[in-house]
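Read the structure below first, then the notes.
Here is chain A:
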Amino acid sequence: MSTFPASQMIVGGVFLMCAATTVAGALLAALTARIIRSVCGLAISCIGLAGLYYFLHSPFLALMEILIYVGAVCVTIIFAVMLAEPDEPVRDDKLGSTLLWGSFAFVVCAAVFWGLWQLGTHQDWTVPVARVSDGSIQAIGKSLLTTYSLAFELISLALLVAIIGALALARTGRDKV
Partner candidate 1 sequence: MEPAPTPPPSPALPNALAHLPIPFQAVDYAAKGYHLDATVNPDQVVDVVSLLDKEGLALDTITGVDWMAQGQMEVVYDFFHLSKALRVVVRTRVPRDNPEVPTIQKVFPGANWHERETHDFFGIRFLGHPNLTPFLLPEDATFHPLRKDFVS
Partner candidate 2 sequence: MKNSLKEIFTGFNSLVTGMRITLGEFFKPIVTVQYPHESLKMPKRFRGHIELVRDPETGKAICFACKLCERACPSDCITVEGAKLDGAKKKSVTEYKLDFTKCSLCGSCVEACRDNAIRYTHQYNLASTNREDFIMDLFKRMEDDAKANPMPETPKPEVAPQPPANEAPKAEQPQPAAPAQPN
Partner candidate 3 sequence: MEAPPDNAQLLSDCSPYVKFAKLDEMLALGRANSLWPLTFGLACCAIEMMAAGASRFDLSRFGAEVFRPSPRQADLMIVAGTINKKMATAVKTLYDQMPEPKWVIAMGNCAISGGPFVFPGQYAVVEGVEKLFPVDVFIPGCPPRPEALIEGLLKLEEKLTGKRRWPVVKSE
Partner candidate 4 sequence: MTPVPLPERPDLYFIVAALLLVIGIFGLLRRRTLIGMLISGELIFSAASLNLMTFNYFKAPDPTVGQIFVLFIMGLAAAEIAIALSIIIAVYRNYRSVKTKELSELSG
């Protein structure tokens, strides 16, 4: 990258774009009245997030984010929307309450950010970090099957239970009708 003069700027721009996409998608997801757009917002947000992961030097994670969140979670939600078709009811509350909620949210945001910032910059972390591995897929694989094998198994179990549970729930729901 260093041979290209404007690469710093381009990379910075792409980074900001990712961040903006993430936040904009999240806003769309939280604010729009139509559920289907809300799901789209989630998908956009996830794509932005994947970009951020990429900047954090974990392309594997970025692609997994897209695969799982966009390809699986969002699709499933849209599918559920198609089956259930719940559009958000028209809101009847006033502007004042929205403002109240908004300012409340802003305060929370600031507080959280401040907390994180404090945590991130002022705490006594071991700086500079001595990398013990390169964070590649091989390293992840090794860790998953050694250090974190128990957690890995538990997650698998959770997924299995979830699938069976989902099947059971969906079936009984249908039969009762």
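These made the cut because all candidates are chains of the complex that A comes from, given by their letters.
Here is the rule we use: a contact is a pair of C-beta atoms (placed from the backbone, for glycine too) under 8 Å apart; a residue touches a chain by one contact, two chains touch by 3 or more; residues count from 1.
Only a predicted model underlies this, so the values are computations on that prediction, with no experimental measurement involved.
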Out of the listed chains 1, 2, 3 or 4, which is the one touching chain A within the complex? 4
Can you tell me which positions in chain A touch candidate 4 when the two form their complex? 8, 11-12, 15-16, 19, 22-23, 26-27, 29-31, 35, 38-39, 41-42, 45-46, 49, 52-53, 55-58, 60-61, 64-65, 68-69, 72-73, 76-77, 79-81, 83-84, 86-89, 91, 101-102, 105-106, 108-109, 112-113, 116-117, 120-121, 125-127, 129-135, 139-140, 143-144, 148, 151-152, 155-156, 158-159, 161-163, 165-167, 169-170, 172-174, 176-177
